[in-house]
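With one protein chain held back, the other chains of the complex are shown just where they sit.
== chain A ==
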């Protein structure tokens, strides 16, 4: 199948290095300490953060740092074919773990000993790149909850199809079977905190594709920065400052 047309356009009309439209909204769940909706094209996820609060299960309490927990769940209607999946299947457990590790790396956990931070992500629509969208939503929700962090982690995926590096794969491109790299970075510190790839790729091409994904992450970081700034301005305005 042809994923990039001779004119250099992808199936959904994007250029190879073009990202899908981003949309973010802060404060979607009123009762959570922090929450956000993040959309990348048709992929839409909602993230809520509860905490820092008292540890619910005493045996999990850590004396010198905060306990970070994460649960990833998909709505029944999120995929094209309706499936009723049991909670806690292997895929969602793995993604929960990936998100938890990525977020834990940027939260200043030593400032909140003996407490717990819960991150819940819910996929409303899945169209490729749910992992990245979840991380971006979780970052926004953590920032909304006012949890101290080193930096705002952002994530983006990239792939390689028809000898072309492609940024931000959608579902059709993702299921094409080509290599798919998901990168998470700390943009200000310029460090990679998450790197996953499936299928094989020559080293020199890998470097190109990873560089493309990192550029994508940086673009998302700029967008997230703008959203947070706008949100803070709104808060300031409402406070009458």
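Keep in mind that, in the parts below, a contact is a pair of C-beta atoms (placed from the backbone, for glycine too) under 8 Å apart; a residue touches a chain by one contact, two chains touch by 3 or more; residues count from 1.
By our rule, contacts and distances are computed from a predicted model.
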{"item": "Name under which UniProt lists the unshown chain, selected from \"Protein phosphatase methylesterase 1\", \"Ribosomal RNA-processing protein 42\", \"SKP1-like protein\" or \"Lysosomal dipeptide transporter MFSD1\"", "value": "\"Ribosomal RNA-processing protein 42\""}
{"item": "Omitted-chain contact residue, chosen from A:47, A:105 or A:133", "value": "A:47"}
{"item": "Missing-partner contacts on chain A, residue numbers", "value": "28-32, 35, 42, 46-48, 50, 71, 73, 75-80, 82, 84, 87-88, 118, 120-122, 124-125"}
